[in-house]
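Let me begin by presenting the structure, written as structure tokens, before commenting on it.
With one protein chain withheld, the remaining protein chains of the complex are depicted in position.
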Amino acid sequence: MRKKQIVVIGNHNATEVQASTAYSIGVYVAKKKFALICGGRGGVMESAARGAVENGGLVIGILPDDTFAAANQFCSIVLPTGIGYARNSMNVLAADLVISIGGEKGTLTELAYAWHYGKPIVACSFTGGWSEKLAGTRIDNSREDIIKNAHSLKEVFQELDILSQ
Amino acid sequence: MRKKQIVVIGNHNATEVQASTAYSIGVYVAKKKFALICGGRGGVMESAARGAVENGGLVIGILPDDTFAAANQFCSIVLPTGIGYARNSMNVLAADLVISIGGEKGTLTELAYAWHYGKPIVACSFTGGWSEKLAGTRIDNSREDIIKNAHSLKEVFQELDILSQ
Amino acid sequence: MRKKQIVVIGNHNATEVQASTAYSIGVYVAKKKFALICGGRGGVMESAARGAVENGGLVIGILPDDTFAAANQFCSIVLPTGIGYARNSMNVLAADLVISIGGEKGTLTELAYAWHYGKPIVACSFTGGWSEKLAGTRIDNSREDIIKNAHSLKEVFQELDILSQ
Partner (left out) sequence: MRKKQIVVIGNHNATEVQASTAYSIGVYVAKKKFALICGGRGGVMESAARGAVENGGLVIGILPDDTFAAANQFCSIVLPTGIGYARNSMNVLAADLVISIGGEKGTLTELAYAWHYGKPIVACSFTGGWSEKLAGTRIDNSREDIIKNAHSLKEVFQELDILSQ
């Protein structure tokens, strides 16, 4: 009954390549009939949300704030957690798959939490930031697998295809 | 773009009247094209979720747990917050309207939080518990309004009708 | 090794009787060599903290905010949780004993959480608010005991005496 839940994490100030990557992933997630979950704000989060919603997808934005106002306009559902950046832990707990684009400090907390919670992670190494730094590596020895290195959008889509089988 | 978000709170062990009330409200929320948000577990939460999903509605379950496993089977989206019962604060922050059915200690925290956050609240006084005790009252003097007393399902539906205008 | 931890909850705008009650309890907690834990802000929290600190006690203030600035000046240790009022859950989880003075919506969430977590609760019924309303009652049937009704400071001190045995 539950939809597959794809969590996209990344910068709140996206570069062009980050924004277009996020948008394309949002589109693909929607076409797969998966739900897109993100931090609900600007940059990567907004671009992914827009891609999904413009293609009939469902977008859940999980905000650090305690009001709806801070959400980008492409969220179907907004959850103002009111718990500040402790919500980063929750974002990735909601994932069947975590996809990382670029990424600064906030994204780094989410990558480390995703690793902690045993979530499969795909990092878009072509988008810079912590995604590039950590793609293909292990955060520590507690897991056998690695953060998958997606060198292109095509490799991200392949991971999403696997999830729909 | 954002859907109206109706948060239904109540016992995890529902009596018959609580379960049927929750179910009927779930149905009505779905018919209105609103999203139903609940705690994701059994009892009132499950009955409301079932009512919504069986009528094409969207259900978000916000769990205290850190895995999907504890969710009832009628959630379209499951958010395992991993923050325990601190999630009660978040549940009501997600609301355009809070509807309370029966209710023990957990529901009482949610009623008090909903009051704190300025959320409109409708309490089904015909379902017992803290809904009955607090319907028609103020939790304190910080608000001018009251927790609305719904004496029947019809009065709940009227509140939902107002929300869709 | 761990000190006994007394959590005092109550209004952030204290009446005179609430403030003096909180102060006296703070003094007694310090004399017992217990630690005083509170929400770290004004009103009841500040008065209790002052009573404890002026008598050599240790005070932990657990703030909803994410900076030290909002704390009252009588906290030995300040924990800016950054999780907003979801911190109400944490406040009472820290308790060996919860003492309630007056109380509006926030205190009500804490009373309900304390009940939920199985914490012993003493409500100062002579200080009004939710302490008066709930003293001597059960929040629901999940516990056999009641919220103890302290009719006077003396009865509060007796509870603290028991804890030191």
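Labels for the chains are A, B and C, by order of writing; each one numbers its residues from 1.
The rule is short, and it goes like this: a contact is a pair of C-beta atoms (placed from the backbone, for glycine too) under 8 Å apart; a residue touches a chain by one contact, two chains touch by 3 or more.
Everything numeric here is computed off the predicted structure, so don't read it as measured data.
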item	value
Listed residues B:G26, B:G82 or B:G102, member touching the removed chain	B:G82
Residue among A:E54, A:E104 or A:D161 that touches the chain left out of view	A:E104
Hidden partner chain, residues of chain A it touches	83-90, 104-106, 108-109, 112-113, 115-116, 129, 139-142
Hidden partner chain, residues of chain B it touches	66, 82-86
For chain C, the residues touching the chain missing from this view	1-3, 5, 35, 37, 53, 58, 60, 62, 66, 68, 71, 73-83, 86, 89-90, 93-94, 117
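What we mean here is this: only the chains that are shown with their structure count from here on.
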item	value
Distance from the mean Cα position of chain B to that of chain A, given in whole angstrom	28
Distance from the mean Cα position of chain C to that of chain A, given in whole angstrom	41
Interface hub residues of chain B, defined as touching at least two other chains	83, 86, 89-90
